[in-house]
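A protein chain is absent from this complex, but the other protein chains hold their places.
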Amino acid sequence: MTIFLQQIINGLSVGSIYAVIALGYTMVYGIIRLINFAHGEIMMMGAYFAFVTVSAMGMPFYLVLIVSMALAALLGIAVETMAYRPLRKAPRISALITAIGMSLFLQNLALVIFRPEPKRMPPVIPRFPVRIGPLQIGTVTITTIILSIVFMILLDFFVKKTKPGKAMRAVSEDKEASLLMGINVNRTISITFAIGSALGALGGVLYSVSYTQVFPTMGVMPGLKAFVAAVLGGIGLIPGAMLGGFVIGMVETLSKSYISSQWSDAIVFGILIIVLLFKPTGILGKNEKEKV
Amino acid sequence: MALLETKGIGMQFGGLKAVDQFEIQVDENELVGLIGPNGAGKTTIFNMLTGVYKPTEGDITLNGISIVGKKPYQIVNMGAARTFQNIRLFKDLSVIDNIKIAYHNEMSYTTVEGIFRLKRYWTQEKKAHQESLDFLKIFSMEDYADILAKNLPYGKQRKLEIARALATKPKILLLDEPAAGMNPHETRELMETIHFIRDKFEIAILLIEHDMSLVMGICERIVVVDYGKIIASGTPDSIKKNPDVIRVYLGE
Partner (left out) sequence: MAKTFNLKVFIINLLAVIFIFIAIKILIGSGALSRYLISIMIFICVNIILATSLNLATGFLGQLALGHAGFMAIGAYTSALTAIYLRSTYNLSGTLLLLASLVAAGLFAGIIGVLIGIPALRLRGDYLAIITLGFGEVIRVFINNIGFTGGAKGLTGIPRITTIDNAYWVMVLTVAILYTLTSSRQGRAIISIREDEIAAEAVGIQTTRYKVMGFAIAAFFAGIGGGLYAHFIAFLDPNTFNFMRSVEILVIVVLGGMGSLTGSVVSAIVLTILPEALRDFAIYRLLIYSGLLVAMMIFRPQGIFGTKEFSLVQFFKTLRHNPIVTPRKKVKESD
């Protein structure tokens, strides 16, 4: 029973990382209907930014987080402006291929700059187990869960109560109408990318602190899984990404311990396939028909 | 028995009843117009008639056979063809290829015969090509045969779309706002084309339109719809004078 609870906590930790990354996917999809394949790489870059600031500059954790998220936000804006904006009116297939290309580009950029050997993330959060009842939870796990939830609350507040947040929701609903209402669509989209990328970087930092390794392709699998999470919860919906993240985190952790770690990947992708076949709009999504 | 007939069809989208108890009959060779303010449900009705939507209630018959639940391509094979409000041509294909696609079901050679270029491929392709060319001649478009559809001017694109629908040899043609986006000159040409089609092909035509000059100019009968319900039906003259129709279009 203790082991089960332990696994639940692990699942929450993994899930919160997926949730935070999934938010980036869902926000971008919500606003420009693009699956940003490069988002996993933003997460990876976030981890590298953290690595550099910790090991080369010895910054404390909170600063590392801020710097990493800020740099990732800038990177996200740059990617959007250079690669996605020119294709806003292009057929979907072109935009998707560009996103895939961007993903590869960033991976290989990291490969060239940082070299393929994995780097070890220094212990920027003091690691020791905390006893809560019969359970032993690591500080890293606690930090991950708490930070993720804090940022999710901040995001929720931002989207619901601030002007740029409301602009984001407006543009997601109807881009043309938002333009007519005087909303600066380009800037809103940039802000969306900035926030989504910052959250992705947060995920990357937390991931690298948990698993201690930083390498150029570290964003591929977590990126894909976070994406599955976003789809599961309802692509384009912020609460959907949060819900989906936790579910996928749980599924992965529990299937790794109770079934096998080899099959856990197949199970996650199996979930993707089932969702797409039976309810493509996800758990929280509504049905939409194409206008003829 | 009417060629195309609906029995109390309705369409419910969640909480909204877009179409309610709609009845229409189109007989062979008739030219009927469907008009109404924007959002009245006209295109929804069309989509039900062509299998794009399945009515949430009621029945639709074509030549006596129910078409509810049938897919669009099946309904086309039963003899009802349509055009779209935003012209849907195969833009990167040539004009003649756009027509040739309509001959798909008339040809019968199998995939294997096509791949290995057996005899039936050659005879049927030659025939389809000739028929497509002849078809373009009927519409005076044979000179455009090899032009890409996207390079045609707007009026000719619409003409091509109508020609393509006709190439499926339908018994009834449904035109969804054929004059949309056209200037008066193009609209006049369109009216001539529609008259010409009706005479030459002896088919029924049901059209949705906002352009009153076109509707009043060519339709034999007009059905008026508002909020998904019929509010009037009759000859152009009677519709023009109908107080309910006037109220719907001009307000109280």
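Should a chain be cited, it is by its letter among A and B, assigned in written order, with residues numbered from 1 in that chain.
Everything that follows uses one rule, which is that a contact is a pair of C-beta atoms (placed from the backbone, for glycine too) under 8 Å apart; a residue touches a chain by one contact, two chains touch by 3 or more.
No experiment lies behind these values; they were computed from the predicted model shown.
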Selected residue (touches chain absent from view) among B:Lys54, B:Lys91, B:Lys200 or B:Lys241: B:Lys91
Residue, one of A:Tyr48, A:Phe193, A:Phe227 or A:Phe246, that touches the chain absent here: A:Phe227
Positions on chain A where the hidden chain makes contact: 33, 35, 83, 86-87, 90, 92-98, 100-105, 107-109, 111-112, 220, 224, 227-228, 231, 262-263, 265-266, 269-270, 272-273, 276-277, 280, 290, 292
Against the hidden chain, chain B presents residues 50, 52, 71-73, 76-77, 81-82, 84, 88-93, 97, 100-105, 107, 109, 111, 114-117, 121-122, 124-126, 128-129, 143-144, 147-148, 151-153, 155-156, 164-165, 168, 186
